[in-house]
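Starting off with a structure, shown below.
Only a single protein chain was left out; the remaining protein chains are all shown in position.
Each chain carries a letter (A and B) given by its place in the written order, and its residues are counted from 1.
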Amino acid sequence: MAEITLQDIIQPENLVYEKSKLLTEKPFHYCPGCGHGTVHRIIAEVLEELGVDDRTIGVSPVGCAVMAYDYFDVDFVEAAHGRAPACATGIKRVWPDKVVFSYQGDGDLAAIGTCETIHTCNRGENITMIFVNNGIYGMTGGQMAPTTLVGMKTATTPYGRMPQWPDGTPNNGFPLQITQLLAQLPGTRYVTRQAVFSAAAVRNCKKAIKKAFQNQIENKNGVNFVEIVSNCNSNWKMSAVDANKWLQDNMLPVYPLGDLKDNFELIKK
Amino acid sequence: MGELKLMKGNEALAEAAIRCGADAYFGYPITPQSEVIEYLSEQNPYERTGMVVLQAESELAAINMVYAAGAAGKRVMTSSSSPGVCLKQEGLAYIAGAEVPCVFADVVRGGPGLGTIQPSQADYFQNTKGGGNGDYRNIVLAPASVQEMADFVPLGFELAFKYRMAVCILSDGAIGQMMEKVVLPEQKARLTEEEIKAKYPWALTGRKRGTQHRVITSLDLDSARMEEHNRHLQRKYDEVTKNEVRYEMIDCDDAEYVFVAYGSSARIAQKSVQLGRAEGLKVGLLRPITLWPYPTQAIRNLIDKGVKGFLSVELSCGQMIEDVLLACNGRAKAEHFGRVGGIIHTPEEVLEAMKKQIIGE
Partner (left out) sequence: MTEEIIIAGFGGQGVLSMGKILAYSGIMQDKEVSWMPSYGPEMRGGTANVTVIVSDERVCSPILNAFDTAVILNQQSLDKFEDKVKPGGYLIYDPNGITHKPTRKDIHIYSIEGAQLASDMGNSKVFNMIILGAFLKVRPIIDNKNVEEGLRHSLPERAHKLIPLNMQAVQVGMDNIKAEN
């Protein structure tokens, strides 16, 4: 039997997956199993499919995705911690015809940047906001996030997040339902919660992200907000497979998937 | 010749922004500079020139809007007063690190903390020495009249884009709130997208297909590259220091003793010079217009010409005096005189301080 060479395999008819042209050659620095890489890929594919790469400006956060600009082949500005929505507002207001998106984690969007998040949504800026929620601070080494689940152990809640002490005294507070909160604001057009732990979830997530960009391109106002419930296997101290299982068992009951608001109308469940 | 008007300093600053073709103002109200955003809102520049005016949710949000819109190549500005400028320091450090052009005004009030809403010059350190983190500088222009409030806006944008850095217009409650004659320039057109792309290839306008995408960031975890970036910034600041020092001298030709004062203090010290000259004292005034870069050489030249002493007159407990002392480097006497808490020194007490502290009996 003739030996099969690499050249025999690399043939157009054998192609099952192609990396988006809008992702650069730079290898991701994300931990294996992390959701960021998948979310990046989806965004790049969507921008490519929409053909807006030459008028897109991204805003990267502080957190694990701080260097997102290295991976996307579109113009990017790197924001201070929590300020990505303000940055996106600044750009969109002076360049209303550009496609502007922010990309943030839970600490960035829902703790230090809550003020910017709420007011950007409340003004109804015509932008797309991507929010990756894994319930923990990744880059700084696994501290409690506003979205950390009750009882979840982190570097700053080593005995588990305890909203109140047994005697009722306030302690770590409660998981912040920021996405529900934003859906209540009249300035948000489209609010959805997605995930990337399975192929089916990825497909749904891509549809949502595409819609969030299409809405921006077709309209003049209204924030398009996509939360992605994701994992942090490194700081959750689990294998990637276990982390995705844990996410489904523990995160999704608190942060259920699906659209919360469409075309400025709340979706009743 | 433009249009002659009677305006508040804050209004002149706002009108000058519209007329020089600024693209956006992002701000947050604070006394004594709220007239800037009120005037802009009343003038509706969105209809006049397409300029965007947005009242942000905080000074933090406003400066970060400025940061990103400046990174996108637009002429953007903000303004605030002392405690608000503290909040903007985060964004200003990013602006310095990422080399984004912008103009911001600090209409200074007394501090520390909430302090007072009355005029002060106690933000000299905050603006000239850098209030944010890292080794950086902002160009600081100090208007001493309503006219200069208007003139320094287009000048500020020119310098900001020439050097890709922030330019501070360091004013105070007196200059911001007072009305004076001002001659306004003709309306200039805002730059078009094509002009911005041609003039500022670094600006984030959406990367052209087949070209490298652009990134505006202050982050680089590679130590060698970060060192080189810092060296590059310092070389740029050296260039600014070489080219952009501005100051005014009044009655300094034969002076033996010189007041050093900027902004509203300079106006008072100018009167002190007149009073002193009437008494036969050989006094003059050096008015720094750029507080960074500082007119260090001008002070040294005065010492070479025989000036024996300097009095730094400031509405603070003594901040600019440090730069005067550095310039003197022990070769001439220099001391500080100033009133604080919203009290403005009189020309008479300034002259008296010069006699007592510098000239001696």
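Here are a few things to note about the model shown:
Please note the rule applied: contacts are C-beta pairs under 8 Å (C-beta built on N, C-alpha and C of every residue); 3 or more make two chains touch, one makes a residue touch a chain.
Note that the structure is a prediction, hence the values are computed from the model and not measured.
Here the chain not displayed is in touch, across the complete complex, with B.
Across B:N44, B:Q234 or B:T346, the single residue that touches the chain missing here is B:T346. Remark: the omitted chain is touched by one listed residue; of B:A174, B:L233, B:L286 or B:A332 this is B:A174. Screening B:L191, B:L233 or B:I268 for touch with the missing chain picks out B:I268.
Although one chain is not displayed, its contacts with chain B can still be listed: residues 4, 6, 31-32, 117-119, 173-174, 177-181, 264, 267-268, 270-271, 344, 346-347.
The rule is simple: only the chains that are shown with their structure count from here on.
Centre-to-centre separation of chain A and chain B, using mean CA positions: 40 Å.
Interface residues of chain A facing chain B in the complex, by the touch rule stated above, are 24, 53-57, 59-60, 66-67, 69-70, 72-80, 83, 86-91, 93-95, 98-99, 115-116, 118-119.
Those residues of chain B that touch chain A in the complex are listed here as 23-24, 26, 52, 54, 56-58, 60-62, 64-72, 74, 76, 90-91, 94, 98, 204-209, 213-219.
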